[in-house]
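The next block holds one structure in the form of structure tokens; read it before the comments.
With one protein chain removed, the remaining protein chains of the complex are shown where they sit.
Now for subunit A:
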Amino acid sequence: MEQNDNKVNKTMTTQPGMSDVVLGCVMPYIDDPKDRDAVSLVCRRWYELDALTRKHLTIALCYTTSPDRLRRRFRHLESLKLKGKPRAAMFNLIPEDWGGYVTPWVNEIAENFNCLKSVHFRRMIVQDSDLEVLARSRGKVLQVLKLDKCSGFSTDGLLHVGRMCRQLRTLFLEESSIIEKDGQWLHELAVNNSVLMTLNFYMTDLVKVRFEDLELIARNCRYLVSVKISDCEILDLVGFFHAASVLEEFCGGSFNDQPERYSVVSFPPRLCRLGLTYMGKNEMPIVFPFASLLKKLDLLYALLDTEDHCLLIQRCPNLEVLETRNVIGDRGLEVLARSCKRLKRLRIERGADEQEMEDEEGVVSQRGLMALSQGCLELEYLAVYVSDITNASLQYIGTYSKNLCDFRLVLLDKEERITDLPLDNGVRDLLRGCEKLRRFALYLRPGGLTDVGLGYIGQYSPKVRWMLLGSVGGSDAGLLEFSRGCPSLQKLEVRGCCFSERALAASVMQLTSLRYLWVQGYRASDSGCDLLAMARPFWNIELIPARRIVMTDQVGEADVVEDPAHILAYYSLAGPRTDFPETVIRLDTSATGVEL
């Protein structure tokens, strides 16, 4: 914020109250980003003090600013989180080369950020050379490195990390697409590091890692608390489990041998967060001895049916976090509601579509939701794919789930008939009841929510900052009514709706807090010009035109599918992007008109 320097300084020195010295002592205790944001807007002096003392920064989209601006404002930053590709990239909806390159940031970090100890890149493109630069320049002080759903690098890049980042407490690679040359990187980490606390290469498909190196890490690193790996035979990890005496979290592995053989596996005594890949009903009993200690259970990649879920869950009274597929079924949710009174987070993902692959009981509906809301009163996060739904079940959630901060519901499209649509009243009652709601996602189908319901969402979500709306509303009127509300909405994702460009542009202008918009599936205008109604300073508009992508359908056959156009718009202080691939178009909103 630009202030008149002289005027402000004069005021500060003559003003009674907090001196700068006192302020300087208090400021470092203010951590919440919203508080910090407010502090920095008070006056020039507070802005500067915030800049000097802020420890962590999250840049929600890397193109909203530049490395240069970051350096000028927060030179003493200790921890940085940068996000690149739109969230839709997690669903294969964004071209791989869309952007989000870390290179300019890494170069700036290497050069100028001498206090930086923690780096987290999410959905960005990282190259081996970037890892080398980072390791060489910051290796001596780097404590946390997270390459979270990133791509573009290989295990060669990780070699540099293993060799030069000897102070690393956390190495996080979960869900990154990594080109695997060999397992040498893990060996380097094993021989060079003795302070590692968190190691995560879960869901990376790295198979050339040697379990001996895992064991070595466990022996060398006395504080190893969390390890999440790719597929590695559990029987090979007996030595690792024995050595990792303070381990609290383990995910990954696989079961390729006879079930009886796994009785020799004994887990570390403090293990309370667990997720065993490909664990089936016959291997499940190895968890029973310590199931009552479990606080977090990841069954997303297990091979359990509904009955198995019931058997396991009822032994976990201290469960706080559960992630699984909809094979848990309504029956499993009823068991959960009865047994797990401390449950805070529940994520139920969509299982296989083919009947043979999953349990026929494996559907979640209003029945499970009603039981869940009444039983698990401490629920803060609920994300669920349902096959059927009613207004009443949503009303139950509004009535009982008073701690809910994050609610996401997707209505699967397998069933033709849904018991109770539209969900206008249920959604309204849920939003009115869940007063702490910050994040909200609703993905339905035509007829699932009318324009009236969409208006309710606008009206009754005062604190919601992020929303995903899929296949809701009936017309532009609904969207316009919606956008008259949502006073806190910063980030909006819209998919598969019937809204026109004109309405989208108009709603953007009405949403007072909006700084990021992503849309896929909309009524395009003839010339693409209707979007210009939202042209304004600092507002970048990008388009990913319709393209053809190869998708594997339910029967495993490759299919060429038409992927409709996307709109991405966001506030930026850095001007329009310059690193476009050919699959992205920038809408040039300069005075001469549309230039594509």
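In this section, a residue touches a chain if its C-beta (ideal position, glycine included) is under 8 Å from a C-beta of that chain, and two chains touch if they have at least 3 such contacts; residues count from 1.
The rule we apply is simple: contacts and distances are computed from a predicted model.
Engineer: I want to check something: the complex is missing a chain, and I'd like its UniProt protein name from "Vacuolar protein sorting-associated protein 33A", "Geranylgeranyl transferase type-1 subunit beta", "Protein TIFY" or "Small RNA 2'-O-methyltransferase".
Structural biologist: Listed in its UniProt record, the absent chain's protein name reads "Protein TIFY".
Engineer: From the listed residues A:56, A:71 or A:586, report the one that touches the chain absent from this view.
Structural biologist: Touching the chain that is not displayed is residue A:586.
Engineer: Which of A:125, A:412, A:427 or A:569 touches the chain that is not shown?
Structural biologist: A:412
Engineer: Touching the left-out chain: which of A:147, A:543 or A:569?
Structural biologist: Only one of A:147, A:543 or A:569 touches the chain omitted from view, namely A:543.
Engineer: Which residue from A:265, A:524 or A:574 sits in contact with the chain not drawn here?
Structural biologist: A:524
Engineer: I'm checking contacts with the chain that's been left out. Which of A:377, A:532 or A:565 qualifies?
Structural biologist: A:565
Engineer: List the residues of subunit A that touch the chain left out of this view.
Structural biologist: Subunit A touches the chain not shown through residues 88, 90-93, 175, 203, 205, 278, 300-301, 303, 325, 349-352, 357, 410, 412-413, 416, 443-446, 470-471, 495-498, 520-528, 543, 545-548, 552, 556, 559-562, 564-565, 580, 582-583, 585-586, 588, 594-596.
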